[in-house]
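Worksheet: one structure, shown below.
What you see is the complex with one protein chain gone and the rest in place.
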Amino acid sequence: MGALGLGQALSGGMAGRRHAGGGVAAMLAPALALLILGYAAPMGAIAWTSLHRGGTMGLAAYAEVLGSPTFFRILGGTLQTAAVVTLLCVVLGYPFAYLVATRGRRHAGLLLALVAVPYLTSILIRSYAWIAILGGNGLVNRTLLALALIDEPLPLVFNAMGSYIGMVHVLLPMVVLPIYAAMRRIDPALPLAARNLGASSPAVFATVYLPLSAPGLAAGGVLVFLSALGFYITPALLGAPNDYLLAQAIEVRVAVLAEFDTAAAQACVLLALVGGLMLLFRRRIAGLAEGEDIVAAPERTRAGAGLRRRTLGAMLQRAPRLRALLAALADRMGACSGPALWTFGLLLLAFLLAPIVVVALVAFSSAPYLAFPPPGLSLRWVEAFLDDRRWLEAAAFSLAASLVAAATAVAVATPLAFALARRRFRGRQFLWLLAVSPMIVPHIVIGLGLFFTFVTVGLNGHPASFWIAYTVTGIPYVVIIMLSALRRLDVDLERAAASLGAHPLATLRTVTLPLLAVAIVSAFLFAFLTAFDDLVIALFLSSPRGTTLAMRMWEDIRLEISPKTAVVGVLEIAVLVATMLGTALVQRLRRTGYRAA
Amino acid sequence: MSIAATGQPVAVERLSKRFGEVVALDDVSFEVRAGEFLALLGPSGSGKSTVLMSIAGFVRPDAGRIRIGGRVIDDLPPHRRDIGMVFQRYALFPHLSVAENLAYPLRRRGIGAAEIARRVEEVLALVRLGGYGARGVDQISGGQQQRVAIARALIFRPAVLLMDEPMSALDRKLRQHMQMELKLLHREVGATIVLVTHDQEEALSMADRVAVLDEGRLRQIGVPEELYREPADAFVAGFIGQANFLPYDAPSARVAGFASPLGDALPAGGAPHCARPAIGVRPEDVTLHPPETPGTEPCRVVEAAFGGSTQSVLVAVGGHRLTARMPAGSRLWRAGEEAGLRFRPASCRVFDLPAHQPSSWSNGDED
Partner (left out) sequence: MKIRSTRRRFLQATALAGLGIAAGRLAAPAIAKDLKGSGVVIVHDGGGTMGVAQRKAYSEPFEAETGIRVVHQAGVNSGVQRAAILAGAPKHDVANISGGSIDGFAQEGLLLPIDYGWWEQADRDGYDVVPTGRFHVPAMLYSMLLAYDGERFRARPPASWTDLWNVRDFPGKRTLAAGTNAADGCTFEIALLADGVAPDKLYPLDWERAFRSLDRLRGDIVKWWANGAESVQLQIDRQAALGSAWNGRIDGANAQGGKLGTSWNQAILQWAAWAVPKGAANPENAMKYMAFMSRPEPQARFSELITYGPTNARAFRHLSAERTALMPTAPALKPLQIVQDYAFWNGTDASGQNGLKRAIVEWERWVSARR
């Protein structure tokens, strides 16, 4: 089965049932190989570790973990934090996505990019920026004090609020993007039809818009929930003194106590719990084709049939309170006039971008240490960064490793997503879980497992180890984003290409990929940024041949937070802006090229 | 005209396809002659799209084969079948302009830029969209999109053109207009066309021949007059045009409950033997006369509708209801009037009614 088979397998519109078996195998093989080497084997090592104490096999570690009420308290607190963060993200992200999808379509690209910007600054510097804004001496309090609106600084940070702000800030793009994607899929005629059938504007929202965007809502919610489970640096830096999350407990066991068996056992319990939840709700979150291959069934009937199964409606029937809540929300939203929605959207953007402004100012600060507002502006820290050969080398290495890994993740996980979305084969759900679960497991556990694996296979210290590790951490983003994009892709377009004489590979190149371009770019970005921002895995993989920029920053930051790290944040944003401008330019050029043709 | 292609005959032989439990196609065979315009007609879910998708190569049938120009194409992948296809929702590439959409099949065939430009202009002119080439496909109207879709399917001069309800998304006026244009286009390009529709009017007015599908089975294929005059079964009779069905009592050779025998209304040769015999008669073959006219069955007018050139009258007779249609020029009937009813000579056909149908019914309404 060569390229032809792969191409055929990729385009769902082909009849090629005879080729399907081989095609699916070709689509899965690369991703599977990387997942096995870079994830399954390490997790196997972790599971093995969790079952051994002092050289003997047994359940001692599990007995210790499960026998400790503290563990369950921490687990409960972690789940609760993740749930609250998810709820906040949904409540804030949904109207924003609605705004972008309905009223802001013209600026959709820009608005979405702005939402993703917080993702681009190193977690430490971002947290510092929040302290500079929210702290007792921060911007907000100083402004309010100056205006005599308050007598005492408000406690805005170092409490639950601080940690929620910090987490929502980063996680918002993960919920906005899928919801927006789902909303874009809604036929604009449908709300009109509902209107025409006598539904009031809130009712249109509640009966048409909300159920139709529910899959996006679910996907986004799951992404946020899973990511939030693995958070601990942000809550540790911004949260209440007593915030203590499971990822931190695991981290402490690895980093301080070097007690790998209990750390592994805690990670396995978390994975089992979350994996179970995901399998339970996979229908709502996965976007896997249900039952049949996509063939003759016309899109609209399929969509209709799928709708019934997936609607929130069915759930709502069983949860009257939730229904009431949503109806109330719908009332608000439906009634939201354009200006109100825009005001909300701009406030949200201000919230998202404020720390970035702080970071940018700090990067050009003239102060010898981190201070906000900066006493003056200068390029000294930019120069300090550019003069430091070790930092530059690390930056080059990080950039190369992250770029190559992100490209690989897109290259191997896109066919995987195609297979998951369009093919029916055994073990699909398991494969999906395998591909997205690197998001669930705290990175310190992945790092530990990877290290054991790489030493065994002789890859320790090899730059390729970073490539494999970051490909694996990127795969979940690619799979989730591509699955949701594929659900939006009309198979008829690919069939049309074939009927017009396009070879399956040509169809892929000229129709499928261009139509998925936005999804691919965003998947690439998420994969890239996860890799670039990683610190934890790098600690395990580092060697004289491979030291990442995040490690250099961490090295520095352990001792003093200097504006040099802010420079990195600014550079990252510059790279993103350049990428976006480049993409836009290419698109425009191509478009005008067509026009000219 | 250089767009012209030589149409190729298409032969569908004993095609069967199931989707799980659903039998989408059950031993379907028919032939389309070179350059012919065939309409595939049938109710929703009857398997029309499945036939089309099988010809195009997007569905692999469980059994049967398909020939184009005498050659079996079952193992040919879709992109090498050289079949133009117009999709129900057009499937225009949203990331390409109108001209780029049209150029697409030519590019795939490695045709030079100059030739492509020439042919794009030509075909744009053909579908009367000159000057629209640079537009995005979302910047033109529904009717224009449809014309682009047709032009795109024609531009590479396929021997066969398949269309899946291409006009279902258009308003009535535009639809009628496009039907005319499509017919003209067919004459100009000469390709073999298979058009899927569930609109019988569209099928009858456009196609050279019509194939009727129901529940995955081919019921009848023939020229429109043939289907109308000599429907093979009650389904076709009911599906094409309008018909009244009345239970038939074979021993007495009369409609059950009628006082008078059918006489010359039955075609020569009488009725074949069947389990649930019924006579079918078109409304225009039912005439009304003043009450007590000899040779008529007494009836009462339930409803009468004036339709310009014709009047449709619903009458109750012998416990049944049926529709009659007469020129409006004759006497106008009013609800409640008594009348006498007669069938035109040789206008009644005897069918075996399927078990699920009531023994007497009339599909009186339009469409």
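Each chain gets a letter, A and B, in the order it is written, and its residues are counted from 1.
By definition in this document, contacts are C-beta pairs under 8 Å (C-beta built on N, C-alpha and C of every residue); 3 or more make two chains touch, one makes a residue touch a chain.
This one's a predicted model, so the numbers in the text were calculated from it and none came from an experiment.
> So there's a chain missing from this view; which of the remaining chains does it actually touch?
Within the full complex, the chain left out of view touches A.
> For the full complex, which residue in A:M43, A:A113 or A:I131 touches the chain that was left out?
Among A:M43, A:A113 or A:I131, only A:I131 touches the chain that is not shown.
> Check each of A:A255, A:A272 or A:L513 against the chain that is not shown and name the one that touches it.
The single option touching the absent chain is A:A255.
> Determine which one of A:T102, A:S378 or A:S542 touches the chain that has been left out.
Answer from the full complex: A:S542 touches the omitted chain.
> For the full complex, which residue in A:A31, A:L177 or A:L237 touches the chain that was left out?
Hidden-chain contact among the options goes to A:L237.
> Please output the residues of chain A touching the missing chain, sorted low to high.
70, 73-74, 77, 128, 131-132, 135-137, 158, 236-237, 241-242, 244, 248-249, 252-260, 367-371, 448, 451-452, 455-456, 460-461, 539-540, 542-544, 547, 551-552, 554-562
Simple rule for what comes next: only the chains that are shown with their structure count from here on.
> Residues of chain B touching chain A in their complex?
19-20, 24, 49-50, 53, 56-60, 77-85, 87-89, 91-97, 99-100, 103-105, 107-109, 117, 134, 152-153, 156, 162
> Applying the document's contact rule, which stretches of chain A touch chain B when the two form their complex?
8, 13-18, 292, 295-296, 298-299, 490, 492-493, 495-504, 506-507, 510-511, 514-515, 517, 591, 594-595, 597
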